[in-house]
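Shown here: the complex without one of its protein chains, the others still in place.
Moving on to chain A:
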Amino acid sequence: MLNEFEVITKVGENVLKGYLGLNAQPLRQQEQQESYIGKDIGVIIQLVGQMDGQVICTMNLDTVKSLIGRMMGGLEIGQLDDMCWSALQEFGNWIVSGIAIELSELGIDVNITHPIIQEGFTIIHSRSKFMAVPISTEIGTVEIYISLEKNNQVAV
């Protein structure tokens, strides 16, 4: 049985704690029909395959800058440039690929799309429910939204 909360906390801890050395603490999970993303910047990636859905990793600007700085080996980030956007997309890629690996271990085969960056306040409308998992760290909270549905391959 797929437990999205467990999958996200495992993958989130693996990247944030295991790789970036942050003190990552998953907070409560929230299920919501319509999600209001109030944070500054997000990375959106779709999952397609035996399950369809999307994952959004969202954070405030200061957290984004600190995260990218860490990914670049401890740099101080001022203005976000193209290399920073590429790094943030790659962060989303690590998280969602990690989710795809976890799903494959449950026998669910999925592929992922190219990351898209979202800036500013966003409302997500979706047929399926989104689950939000905030992960708190010393550089701020990284909030991961996930919406996954079984693909019944209904003929159009």
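Here is the rule we go by: a residue touches a chain if its C-beta (ideal position, glycine included) is under 8 Å from a C-beta of that chain, and two chains touch if they have at least 3 such contacts; residues count from 1.
In the analysis below, contacts and distances are computed from a predicted model.
Taken from the listed names "ABC transporter permease", "(2Fe-2S)-binding protein", "Response regulator" or "Electron transfer flavoprotein subunit alpha", the protein name that UniProt assigns to the chain not shown is "Response regulator". Interface note: of A:25, A:46, A:89 or A:151, the residue touching the hidden chain in the full complex is A:89. Checked against the full complex, the one of A:43, A:57, A:112 or A:148 touching the unshown chain is A:112.
Mapped onto chain A, contacts with the missing chain fall at residues 15, 19, 71, 73, 82-83, 86-87, 89-90, 93-94, 97-98, 100-101, 104-105, 109, 112, 114.
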